[in-house]
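Missing here: one protein chain of the complex. Every other protein chain is in place.
Should a chain be cited, it is by its letter among A and B, assigned in written order, with residues numbered from 1 in that chain.
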Amino acid sequence: MIELEPRPQPSRALMWLSPVIAIGLTLAAGGALMAAMGRAPGQALHVYFFQPFEELWLWLTLPADEAAMWIYTPAEVVVKAIPLALIGAGLAVCFRANVWNIGAAGQYTLGAIAGGWVALSAPADASGIWLVPYLAAGALAGMAWAAIPAFLRVRFNANEILVSLMLTYVAALVLDWLVRGPLKDPAGYGFPESRDFDAAFIMPVLVEGTRLHLGLVLAVAACIALWLMMGRTLKGFEVRVMGAAPRAGAFAGFSRNRTIWFVLLLSGGLAGLAGAIEVSATIQQLQPTISAEYGFVAIIVAFLGRLNPLGAMFGALILGVSFIGGENAQIALKLPKAVTGIFQGMLLFFLLGCDTLIRYRVRLALPARA
Amino acid sequence: MENFLFAMVIAATPLLLAATGELVAERSGVLNLGVEGMMLVGAVVAFAVANQTGSGTVAVLAGAAAGMALALVFGVLVLGFMTNQPATGLALTIFGIGVSGLIGQSFVGIALDPLPRLAVPLLTDSTALGRILLGHDAMVYLSLLLIAGVAWFLYRTRAGLALRAVGDNHDSAHALGYNVIAVRYAAVMFGGACAGLGGAYLSLAYTPMWAENMTAGRGWIAVALVVFATWKPGRLVAGAVLFAAVTQLQFYGQNWGIPVPSQFMAMAPYLATILALVVISRDVNLTKANAPACIGRPFRAER
Partner (left out) sequence: MAAATSAPGTTARDTPLLEARNIVRKFGDFAANDDVSLSIRAGEKHALLGENGAGKSTLVKMIYGVMQPTAGAFFWQGARTVIHKPAEARALGIGMVFQHFSVFDALSVAENIALALPPQPMRALSRRIREVSEAYGLAIDPRRAVHTLSVGEKQRVEIIRCLLQDPKLLIMDEPTSVLTPQEAATLFGTLDKLAAEGCAILYISHKLDEVRALCDTATILRQGKVVATCDPHAETARSLAEMMVGSEILWVEKEGAPEPGPVRLRVDALDLPAASEFAVTLRGISLEVRGGEIVGIAGVAGEGQSELMEALTGEVPVARDDAIAIDGAPVGRSGPTRRRLARAAFVPEERNGHAAVADMTLPENVILSHHTAEGLARAGWLGSWLDFAKAADWAARVRAAFDVRAGAEDPVAGSLSGGNLQKFVVGREMLRAPGVLVVNQPTWGVDAGAAALIRRALIELAGRGTAVLVISQDLEEIFSICDRIAVIHHGRLSRLHPAAEMTPEKVGLLMGGARPEATEISDVEAA
């Protein structure tokens, strides 16, 4: 029998080691899964997790003229990581307050819709400055969508997990209706999609030969700002106290309701911003599916980053690797896309299990004898 | 109208099955948000087994077993390692979506004969009520038997009393000598089996085919139904029927000439879920008096 014994103090070392152990266990279990599916585990894991790092290494070490081609895949990892980091950092703050915004996918979708609406209704000769209202509209729409669970929680005590989650389905249906109806491209041969955004609404690319875009700067800035807020300001302290002990928060003079509003609007706004950035940077139009699953994967990002906004940046990179690896494996190994989801679910399982070690020692206990 | 009501009974069945299991788990003090994932895996496994063996009974049992297998993973983490219950439930859903997608990739687009219907001679066809309520497949009646059995178990048996006690105050139950962890394992596994059954019903009877994410949020609605029913088995049946009626609106709304885009009709069950949560949750006394006091709280026995 396994027995847990509380540690006198939570272990700081294990708090940061836990994700490393969890990633290791996920790779081991993933290898076993590959073997069970009749693939060579070594090769599969190589394609999934190590190829992007190898290419990054080549880019760093080869002479400049040969190196250029190898930056594309590592840059793609970062491109995937940008929305994940934005959403994950917001969710990290939200979960710290013990408020469970599970509906980031819906807030992301609304952000994309609102941004798209700005882009599609702007004058044809719009200048680059229009990107500002475009992004603002995305963030505001995300906030508005998150305001619904916030209001219902504060006013009626309705569970924010279920409300925010239900709203992701509603958001997906709203998008579906728009691209098949009001926002459908009349010249689109009947495809359910909007017309392409004008050049003013495309995120500027930072590195020639890649898709790495300005969103990176925004994501890094957001993560650093939230990290400072959580560690150094009274607002961040309020969020942490409210999550750890709401009664102590009331004793400190903080308002539970204000915290709920704050973290939901913050995480919703960042998810909305991520949605606007993502459609602008990658598909440059509205379609029925716009990678809203980032909203769910960002939950893993937040946990992998120890519910720390700066940690979420690294968590986002790791999940970015798993997405690119999944795409590579689909091509190279004919592995279905669903395998990526299995890896991600296992990672969260192992991570939650390993986090128990922060507070408890695990002991193998023999049945007690008298 | 008759068709609508008939379809409503069918649509209520998977919700009722999944919610029955979640009700038992929550009554023991465990919040399992992985119902959606367990339903999906139950659905795909049942479909695969039906496709391979041709036996509906074996397929249904396989679906239940698959749901239990996932519930066991959840139980080990939440009960053995005391992990955060909402987060672990989410992980289970993400995992379940992945597993079902992987298993189901070779079954997309294959059709299956639906489960046979049980017809009672004379009664089934002679009256409208007979046509709506009788003549369904066996699982419809199984789901009703199951919820009746759960109600009897919770309120009329000693084991049911112990389960309620564990959910109300696990420290006291432990002090009286009840094995809190064992009771919760049993409840979580039962919940998994029921979710698996609910999933199996979707892929075997409701729409006899497999499609990715075919549960479309029904697992989450089942969780909400338990809150809506204020953790009482009787109200669960009423809730499931109500939600099923709302779900069917999207298919029948257009026939009835309601001039709303189909997407908005499809939103109805999700919006109804939110509305139901608001209506129930706004009364603090109602939820406080009925919610199992230990829900979501980890337990560790000092030995």
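A few remarks follow.
Quick note on the criterion: a contact is a pair of C-beta atoms (placed from the backbone, for glycine too) under 8 Å apart; a residue touches a chain by one contact, two chains touch by 3 or more.
Predicted model only: the values in this text are computed from it and were never measured.
Contact with the chain not shown here comes from a single listed residue; of A:77, A:105, A:241 or A:313, that residue is A:241. Among the residues B:67, B:89 or B:292, only B:292 touches the chain that is left out of the figure.
Contact between subunit A and the absent chain runs through residues 5, 8-10, 229, 232-235, 237, 240-241, 244-245, 247-248, 250-253, 255, 368, 370. The chain not shown here touches subunit B at positions 158, 161-162, 164-165, 168-169, 171-178, 284-285, 288-289, 292-293, 302-303.
The rule we apply is simple: only the chains that are shown with their structure count from here on.
We define each chain's centre as the mean of its Cα atoms; on that basis subunit A and subunit B are separated by 29 Å. On the side of subunit A, the complex with subunit B involves touching residues 2-4, 100, 102, 152, 155-159, 161-163, 165-167, 169-170, 173-174, 176-177, 180-181, 296-297, 299-300, 303, 336-346, 348-349, 352-353, 355-356, 360, 368. Against subunit A, in their complex, subunit B makes its touches with residues 33, 37, 73, 77, 80-84, 86-88, 90-102, 104-105, 212, 216-217, 220-221, 223-224, 227, 261, 263-264, 266-267, 270-271, 273-274, 277-278, 281-282, 284, 287, 300, 303.
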